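Subset of chains shown; positions unchanged.
Chains here go by letter, A and B, matching the order in which they are written, and residues are numbered from 1 within each.
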Amino acid sequence: MAVTVRFFASLRERLGRDEVQVEASTAEQAWQLASGEASLPANVLVAVNMAYVDPAQALEEGDEVAFFPPVTGG
Amino acid sequence: MRVALIETALDPWQAVQTHQRCLTPGSYGATALFVGTMRDFNEGSGVSELFLEHYPGMTERHLVQVAEEAQARWTLIDVLIEHRVGTVYPDDPIVVTAAWSAHRKDAFEACRFLMEALKSRAPFWKRETTEQGSRWVERNTAGY
């Protein structure tokens, strides 16, 4: 599936990338392809189409997959 | 219900008063309010500036979910969440949550829930500028 991967905050700065298009069937695989790193760090949060998901979740064509560090709002 | 991301100065007292004008006078007996303000210190360092990043679309959606969940769990007349984004300075308000109810128990508990749920779920990230340079805030302090 062609999906859009987005990185936020410290993760975006560490990886030096903001948005990447990849072909992936799960969020985990999208991470590997978009970040160039084998495994998803334990504290990274995953959202598909702006809803939190388990990284093993299957993707659909056109999904927006976002990876970001723990949230610190408020 | 009002949920808003604010790009310029946030005035929590004005926000609450303005919103309250939409409520039926005499219907609510209890208003609980929380205002989060930027401090000039954190984890032992002076902080001169804070940048609030968010995820446009997802952040608003989660604030609405948090507000709806509060309304489902408590007997409320209305709720309000306003949150700053962008660059803020010490003493600037960052967030306001408010809950109106007939009774104080619901208002207190819902207002606190709004803040805790927002802090744990809504995608915001803080980068603070200290004398040592800038750093991302790694985690929030415990709320309960």
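A few remarks follow.
Just so we're on the same page, contacts are C-beta pairs under 8 Å (C-beta built on N, C-alpha and C of every residue); 3 or more make two chains touch, one makes a residue touch a chain.
Keep in mind that this is a model prediction, so the values were computed, not measured.
By label, the number of copies of each protein chain in the whole complex stored in this file is given as A x2, B x2.
Everything that follows uses one rule, which is that only the chains that are shown with their structure count from here on.
Centroid to centroid, with C-alpha atoms defining each point, subunit A and subunit B lie 26 Å apart.
Those residues of subunit B lying in contact with subunit A across their complex are 36, 52-55, 57-59, 61, 83, 94-95, 115, 118-127, 136-140. Against subunit B, the residues of subunit A that register as touching in their complex are 6, 8-10, 13, 45, 47, 50, 52, 66, 68-74.
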